[in-house]
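This report concerns only the one structure given below.
All protein chains of the complex are present and in place, except for one that has been dropped.
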Amino acid sequence: MSALLSLQNISKRFPGVHALDDIDMELRQHEVLGLIGQNGSGKSTLMKIIGGLHQPSAGEMRLRGSPVRFGSPLEATRAGIGLVHQEQSLIGNLTVAENLFVDKPTDFSRFGFYRRSRMNDAARIQLDKVELDVAPDTLVDQLTFAQRQMVELAKVLSLEELVEGHLVVLFDEPTSVLTPTEIQALFRQVRRLKMRSSVVFISHRMDEVLAISDRVYVLSDGRNVAERLKDETDPDELYELMVGRQRAGSVLPRSNPPDRNAPKRLAVRDLTVPGKVEDVTFDVASGEIVGLIGVQGSGAEAVCRAIFGVEDSHSGHIEYEGRPVRVSRPSGAVGLGIGYVPAERKAEATMKGMSVCQNMTVTFGSDYGYGGVLLSKRRERREAANWVERLKIKTPSLDHRIDQLSGGNQQKVVLSKWLLGRSLRLLVLDHPTRGLDPGARADLFNAIRQLAEDGLSIVFVGDTLDEMVTLSDTILVLRDGRLSQRFDDVQTKRPSEEDIVRAMV
Amino acid sequence: MTQAQLHAHDTSAMASPRRGEAGTQRRSGHIGLGVLKSAGPIVSLLAMVLVFASLTPNFVSAANLQAILESAAVPAVVAIGMTFVLVQGSIDLSGEGVASLANILLSILIANSVTAHDLGAGAIVVALAAGLAVGALNGTLYAYLRMPSLIVTLAMWLITLGLAALLFPSRQPQILDGGFVGLALHKHLGLSALVYLAVALAFVAFIVERRTKLGRIGFAIGADEALVRLAGVNVNVYKVGAFAICGCLTGLAGILTAAQIGVGNPLAGEGLLFPGIAACVIGGTLLSGGRGGVLHSLVGVLVLVTLRNGLVQTGANPLLQKAIEGVVIVVAVAASTWHLRRKTRVVK
Partner (left out) sequence: MKLLKRISAAVVAAVAIVVGPLAGHGAIAQEKPKTIYLAVGTTSSEYWQEVIWGAQQVANSVGAKLEVYESGFDGQKHMQQLGAILAAGCEGCAFAWFPDSTAFTKAFVERAEAGGAFMTTMWNRPEEIHPWDTASDAWIANISFDGVDSGYQNGMALCKAIGGKGGIAVLKGTPDNPPSKQREIGLLKAVSECPGMTILDTQIGNWGQTEGQNITRTWIARYGDQLKGVFAQNDGMALGAVAALREKGLAGKVPVTGSDGSSDVLKLIKSGDMLSSMRISSQLHGAVAAALAYAVASGDLKIGDLAQAQRDFYLVQTLATKDNVDAMLSAQPNPADFSYDALKKNFWVRSKGQIPVGVN
């Protein structure tokens, strides 16, 4: 097999960061190439260089044997390179069909007027490829996060009809927000794509990478550290290559189980969010970790959002520390000592363009000031530096802009924003490990476990069964907006993953 | 059981809830009909009509409704043009100058009492072209030189007002072209050609907004310009297009004013800007861009015009009218943006 795309000595420098250092890579025809590495190891930067979003500082890229240099994503697209973004790139107030074709030359308009039916028919074909059942004239704003991820994929797949010859398709962590069925649909597409294209696939989930790839590259600190054929390696070896330590036992067991007779911190009775959640009832004790799980649309996220007061309307009864409360907005929840880490951190939790330190101290910085009025920069920074250390946040300095960090590190900053709060007694986490590599995930879990042992109550929505059973004291399974099953004392009586899946579907 | 094994549980049962969900989205997903996203502005308008009608039955008479529509025609033309700029998240302040310039250009080039020119319909073409050119220049300076639209158009406001003053032949030119003045005088079904023209323009603008790349990309620019650029779209072309449309329509408004009064006036545009922008905002077109549209702005125009008409009809104290207008504008804007309230999940 000849090389379709080859990179030689590619380097990329950003101010203060040497993101890529002398990378060599070769992508062959009809091949799926896995790319793994920790947060900040340079995977996304490499994808962006191939996709035309960044230009390399040094090195050469050859496509079909001839050197290329892309000045913009459009040039890469025309050369047959499609990128499925990690952070989504869809335009919310355009329709699905318009988004699919916005970056491509099409014949859907005549004299500037759209021929909508023709465009929608073409879009239908692309959506069928990813088995996404939404109307092409739906506004992207109205789709769920996972549905939008499938639209991103469809957008790249539509290159098939537009470009002659072999395609290069890049997937930057496409599975992190998908449900198992959706991942299966994605894998079917990737296998089908191999017929006429080559694929680069990034994921944090080692087993996924091994399931889909023919060959794997491991990146660490902006360098290639290893290349392995699929059949010659296993997850444990890859993990070791990536982080340089053993996988097992990375999450500490709970030293003292929560007191089941401890006073209830939160009591939720008959919580109903119109169209999303119906009659959900549960308690959270102090120091308890409650995990919520369900398939996409089960309502687990809505439960979290209602507790924090960001759902548009909900009914039911919520008691907090024995008193009935009516939380109607986030500031009220914060006042009660409830924190929330949203899933869509790009849009909801980070202040783009501001520094790591500013992001961390925005909510509780005043706790470290004088009398709650005057701020103390010095004490704020000390506390922020403390959390940067504890959560192993990879940033050149406290003053680095948050949007220049990798996704996992951004998530850690968001988490530490709440951990700074001294009055915090309940923390709600919506998909906290999304976008985190295994090493970072273990760090995060240990931190969360430690916080729970110190008496903080935690409610979280998880992505994987593994993280549910590793972290939770109690698991609540939701199905179609209702509580379908609960598992108590998870740390002492581990439920089987099959039991949980059965309750989910 | 590993994650991969879990994935292997390819159960059709898991897919079913999602199908149902997507089905509901399919029903609500159509935008082709151009339904107003929020009923707020319409409700404000109807509420106002009800209040005025109950205070004075004469308010809903055919004659008064005609009066309202006649008064709405020119502001509607301005607001339609402004909408294209506002949905992109930009603003055009040059309207009063552009309308004044077009007005005076027209009235000295058409048959008039001061100058010897008589270009007939050619005068209209020249005046419209002037509006278009100023608009395109606004857009070019803004998009290609990356100057804030607020500043560019503020400067252009002064420039065009100055040009209008220079062109003013020191005597107010009376327009003698009977056919042109007839636009405002000859009635069909009780309404002048200006009203029909405004309605036709609104229809065309609506089609442009919903069915052309210019309109659709305009919305996208307002929502997230960076993403649109990333998609390889030549954003600047659409920006210039929007400003050109706005300039041309504002020029048209100046021309229509000349038809209504029958006299050229180098200050004819005065008082067009604020109602134009206010109407868009009242209708639900956000200054930050990405939301609203031509229909929204038209409802906004009707709210403003109906309000002024109703206050006179009901004999409200003239000194209080400004204050009442202000209160109603605040209430109407609150109503039109009510559906956005608490939507923290605005994902861009």
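For clarity, chains are labelled A and B in written order, and residue numbers in each chain start from 1.
Note that in this section contacts are C-beta pairs under 8 Å (C-beta built on N, C-alpha and C of every residue); 3 or more make two chains touch, one makes a residue touch a chain.
In this text, all values refer to a predicted model and were calculated from it rather than measured experimentally.
The chain not displayed here makes contact, within the full complex, with B. Check B:M156, B:A184, B:C248 or B:L298 against the missing chain and you find that the one touching it is B:A184.
In the complete assembly, the contact with the undisplayed chain comes from B:Q313, out of B:S94, B:N138, B:T153 or B:Q313.
When the omitted chain is restored, the residue from B:P266, B:G283 or B:G300 that touches it is B:P266. Not every partner is drawn; the one left out touches chain B at residues 56, 58, 61, 63-64, 66-67, 70-71, 74, 100, 113, 161, 164-165, 168, 170-174, 184-185, 187, 192, 257, 260-263, 265-268, 270-271, 305, 308-309, 312-313, 315, 318-319, 321.
Keep in mind that, in the parts below, only the chains that are shown with their structure count from here on.
On the chain A side of its complex with chain B, the touching residues are 53, 72-74, 77, 89-95, 98, 102-103, 109, 112-114, 116, 132-135, 137-139, 141-144, 147, 179-181, 183-184, 187, 205, 207-208, 210-211, 295-298, 310, 312, 329-330, 344, 347-348, 464-466, 479-480, 496-498, 501, 504-505. Looking at the complex, you find that chain B touches chain A at residues 1-4, 6-11, 13-15, 17-19, 21-23, 25-26, 28-32, 207, 211-214, 216-217, 219-220, 222-224, 227-228, 230-233, 290-291, 342-348.
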